[in-house]
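Here's the structure, in structure tokens; my notes come after.
Excluded from the complex is one protein chain; the other protein chains are retained at their positions.
What follows is subunit A.
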């Protein structure tokens, strides 16, 4: 395939993915908006007003970046996991496998599709948050960079999960038992400076903590951890996971007999 044909193939796949999640918007776009509105009302307004300040900001202002990031992570991941697994299940993945599309285009197409949903939901949640607080951004470029990279990282994670999955249950295990606990313990609702030293150290092993903190730093200008360190870690994870996913795809893991 020449360059323009490759771009057409990539765009076709991305567009197909976007059409898929917008066609089923009551399942993909609406629920996170409602859930996050509940978080804002209950934790931000009702309980938050009694908690007081966190790292010098109102509790509502503190949790908004974390909740946006939580939506981006879960939606990026689950979009690719469910879409790619559905393609495997319905065997429509064969449409791509018999075509001359290189494997990196297939992988990138699904990642970009996952990012489109993750970032789309992140935008919707951001708009919803404006009904509850006035958002300010201290470092807009950094905020955008970190949310885009995080979305890409978890889209790749969803892809690997779907490649390895043999049944629909297999694509819900990671989000339920790994992603959700790590997100809740990743400083979305609290500053890790509130934890005893030991648990602060344990928290530092949670990769989601870095993403939430850098994202919050972009909004509020405060972070529990060094920003440069966190960005480097996200980049490293993206490169490592992309390479693993591509190698699995080249070997036909889970899709070629």
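Simple rule for what comes next: a contact is a pair of C-beta atoms (placed from the backbone, for glycine too) under 8 Å apart; a residue touches a chain by one contact, two chains touch by 3 or more; residues count from 1.
Quick note on the criterion: contacts and distances are computed from a predicted model.
**Q** Which protein name, taken from UniProt, belongs to the chain you can't see among "2-oxoacid:ferredoxin oxidoreductase subunit gamma", "Rod shape-determining protein MreD", "Quinol oxidase subunit 3" or "ABC transporter ATP-binding protein"?
**A** Options "2-oxoacid:ferredoxin oxidoreductase subunit gamma", "Rod shape-determining protein MreD", "Quinol oxidase subunit 3" or "ABC transporter ATP-binding protein" considered; the missing chain's recorded name is "ABC transporter ATP-binding protein".
**Q** Per the definition of touch given earlier, which of A:54, A:96 or A:179 contacts the omitted chain?
**A** For the chain that is not drawn, the touching residue is A:96.
**Q** Out of A:1, A:30 or A:173, which is the one that touches the chain we can't see?
**A** Once the missing chain is taken into account, the touching residue is A:1.
**Q** What does the interface between subunit A and the hidden chain look like in terms of residue numbers?
**A** Residues in contact with the chain left out: 1-2, 4-6, 8-9, 11-13, 16, 19, 23, 86-87, 90-92, 94-102, 252, 256-257.
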